[in-house]
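Note that one protein chain of the assembly has been removed; the remaining protein chains are unaltered in position.
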Amino acid sequence: MTPLLEVKHLSIDFKLNDQIIPILKDISFTLNKGETLGIVGESGSGKTVTVQSILRLIPKPPLYRISGEIWFKQQDLLQLPLSDLRRIRGQKIAYIFQEPMTALNPVLTIGEQISEMLKEHQKIKGSDLKEKVIELLYETGIPSPELRVNNYPHELSGGMRQRAMIAMALSCDPEILLADEPTTALDVTIQAQILDLFQKIARDRGMAVIFVTHDLSVIAEIANQVLVMKSGTIMDYGDIFTVFDHPTSDYTKQLLAFI
Amino acid sequence: MVAYIVRRLFLLIFVLFGVVTLVFFLIHLIPGDPVDIMLGDYAVIADKNELRHDLGLDQPLYQQYYRYLSGVLQGDLGISVHSRKPVLDEILERIPASAELMWGSMTIAFLISFPLGILSAIKPYGFIDSFSMLVAFIGVAMPNFWLGPLLIILFAIQLDWLPVNERGGLENLILPAITLGTAMAAMLSRMIRSSLIDVLGEDFIQNARAKGLKEHKVIIKHGLRNALIPVITIIGLQIGVLLSGAIITESIFDWPGLGSLLLDGINNRNYPLVQGCILVISTIYVIVNLITDISYAWVDPRVRLV
Partner (left out) sequence: MFKNKWTYLGFFILGVFLVCAIFAPYLAPEDPYQISLVKQLALPSGDEILGRDRNGGDIFSRLLFGARISLVISVVVVAVSGLIGITLGLISGYYGGWIDTVLMRMVDILLAFPPLLLAIALVAVLGPSLSNIVIALIVLGWVPFARLVRGQVLSLKQRNYILAAKTSGQADVRIMFVHILPNIISTVIVQATFALASVIISESSLSFLGLGAPPGTPSWGAMLSEGKRVILDAPHVSIFPGLAIMLVVIGFNFLGDGLRDRFDPKTNRL
């Protein structure tokens, strides 16, 4: 089975205060259809940068140099012209930010923010649009979706905002979902609910998910594959049972000791 | 939101009250006898007494205040000493010209500041940004009573492209509008630039890109809509700068608006006219600020729906 996403020898340098700092050093991994890959590491390990680079979301400063290949459907995403990349963003590969309050535009209703993706990529209009948005909100477990459609982000609780973000990400039926620490900013009780939601949608839609977190116990719960990162390099990579039972690096062993 | 508007209206009434009181006291700040100053040394005592009586200056202070206040509330701003017409009428005659000048300069200010501010924010420290920062810097420092004559020298005298004095068609409006509007354009473009730069650094902008939206949509629909919110508040203040700057600009171009009426009043010692002009101009400013404050609260859903 050919992998859905193949990252080959990804290396990234940043330029900060006139200094060139390597952030990612020769990262390689693959993602298969229906798989959930967990990327785990402490802050500064480069996990967010890895995932953001798939959609080339890292801004020019501080991004200085990027090399390697990211293969998706016979196309190297790193070489793709922006206009083609935009068609993949949101539509084929969707991204969920860590902090839903800052990732949502405060002056637009969540209905508007979800529907703009549908309008942009799938050209749905009018009442079909509204219906689809309500459907999505329902699927992500938001109560009274018909009312919530017209709410602004600040009117929703943290958990509901994250569900709205997930609804947004799912709107165009992407094949891959990139989730950057989606539960870190939430209450522990809500975290469990959101994790369940992730598992459910991944299963129902047959989506591949890359889930970034610093919490190994979360990985244990939902991932099939795990990638352990530290300081921009891969410490461990493989099937979750293999890595947990027989970790190859001391670092991973230390992390496991804390579960 | 409603509570906010109500509070704001109370403040408005209080402030207007204070403005009227201050304006009332102006005539009493005059060192010496106002009537002597207004009529000059050669006037007959009977005339002076008559004027004094007309203006109510022979009454006790509190009575004068009451008379002035009730007059203002009914739209009576007194009689112009020289033309013998009601002050309010003279003012109303001049309003169209002032309105035209204000409208013209605001248009110029927006036409310059929006493109410059937006383009500078998209590529900070780039060529357009450096250029517009330079222009803004000079625009803020250049007094309009220098810019006006310079423009006159350049366009009216040397090149003979545009007429100078008086109101007329569009070509008469251009130079005064540029003179008055440049300072506002400079301030506004810097404000738009910094506000938009701040907004473009926020997560939801990256999110918009991650959703695959085209870049111009990201900048305008997501960036600008947020960035313009704080800009609204300073537009009110900038209009105040326009209102006082207009006095100078009208003087330079002989523009028949409220500003030159005020100056005529000052030069002729026509104190009722002076008081009336100051009152009207300030009231306009107070109302403009009310409108911008309420607009700000309405446009930002975080404030509106609290």
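In this document, chain identifiers A and B correspond to the written order of the chains, with residue numbering beginning at 1 in each.
One rule holds in what follows: contacts are C-beta pairs under 8 Å (C-beta built on N, C-alpha and C of every residue); 3 or more make two chains touch, one makes a residue touch a chain.
As the structure is a prediction and not an experimental result, all values here were calculated from the model.
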item	value
Partners of the unshown chain among those that are drawn	B
Selected residue (touches chain absent from view) among B:Pro86, B:Gly240 or B:Pro256	B:Gly240
Residue of B:Leu92, B:Ile266 or B:Leu305 in touch with the missing chain, whole complex considered	B:Ile266
Hidden partner chain, residues of chain B it touches	11, 14-16, 18-19, 22-23, 26-27, 29-31, 137-138, 140-143, 145-147, 149-150, 152-153, 157, 240-241, 243-245, 247-248, 251-252, 262-263, 266-267, 271, 274, 278, 281-282, 285-286, 289
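As a working rule, only the chains that are shown with their structure count from here on.
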item	value
Partner chain A, residues of chain B touching it in the complex	202-204, 206-214, 217, 221-222, 225-226, 229, 299-302, 305
Chain B partner contacts - residues on chain A that touch it in the complex	55, 57, 59, 86-91, 94-95, 97, 99, 102-108, 116-117, 120-121, 152, 154-155, 168
